[in-house]
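Got a structure for you, written out below as structure tokens; questions coming shortly.
Note that one protein chain of the assembly has been removed; the remaining protein chains are unaltered in position.
Entry: subunit A
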Amino acid sequence: MNDDKKMQESSESINMTDPATTGATSESGTPKMTARNVNVFYGDKQAINDVSIDVNMDSVTAFIGPSGCGKSTFLRCMNRMNDTIPIARITGDIRLEGDDIYAPQMDVVQLRARVGMVFQKPNPFPKSIYDNIAYGPRIHGLATGKEELDHIVESSLQRAGLWSEVKDRLQDSGTALSGGQQQRLCIARAIAVDPEVILMDEPCSALDPIATAKIEELIHELRGQYAIVIVTHNMQQAARVSQKTAFFHLGTLVEYGETTDIFTNPREEKTRDYITGRYG
């Protein structure tokens, strides 16, 4: 009993993701991340053209647009994953709580711990389920002992809605799970390092409808605890899970606003055409 209580205490100290706590650090209305006049080039080709956008803590933001419109590229700029592409070059200004993430003093390792990412294809490491979740806490030294690590693993899996399915087989390989479970494992893995922002790059495009519904449900539950940005091909999905929607076309941000407005009453002709299926 005593142990249980201790574990709960430590959970509070590690996971400062309670809506109440996070609300204090970023009052609603103050954007969590801001991007101003961002341009991205791949070699000579310009992939993103002058995009400015704010991401809020209390809403899920969806990026929609036809293939090749730059929405994933822009998403990858937000935790500097584009650094891994040698020919990619970025200008403009992206800030996380006011700190320029491309400033020389910004440590990319710290940045990515604060801005987590979930990929299009589930990519669990070829390790046990436990080690997959414990990976981030271990490299960032978030747990001081085995007990604390156990607790992080359990609470992350619980938040990702996977705990009841895997609690008896934490030592099985993460790659042995089904596609939907793997993706939730990846979300749990991202949650485990207690990020402030979670970027999701078409997280459901490789999943069946039932697994997709579970992920969408999970996004609903995580809303408010993390600033969530989701890139999706699927407009219905954007309408279901997001409160704000950004429509990208040919590397430019055409329209950004409340999801309900974008889908019912878009300001731009292009957005209307895309929403109504004129092209895409």
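Throughout what follows, a contact is a pair of C-beta atoms (placed from the backbone, for glycine too) under 8 Å apart; a residue touches a chain by one contact, two chains touch by 3 or more; residues count from 1.
Just so we're on the same page, contacts and distances are computed from a predicted model.
Per the UniProt record, the chain missing from the shown structure is "Phosphate transport system permease protein", taken from the list "ATP synthase gamma chain", "L-serine deaminase", "Phosphate transport system permease protein" or "Phenylacetate-CoA oxygenase". Considering A:M33, A:I152, A:A190 or A:I275, the position touching the chain not shown turns out to be A:A190 (whole complex). Contact with the omitted chain, checked across A:N56, A:N79, A:T212 or A:S242, is made by A:N79. Within the full complex, the residue among A:F41, A:Y102, A:F119 or A:F263 touching the omitted chain is A:F119. Although one chain is not displayed, subunit A still touches it through residues 79, 81, 84, 86, 109-113, 116-117, 119, 121, 123-127, 135-136, 139-140, 175, 186, 189-190, 193.
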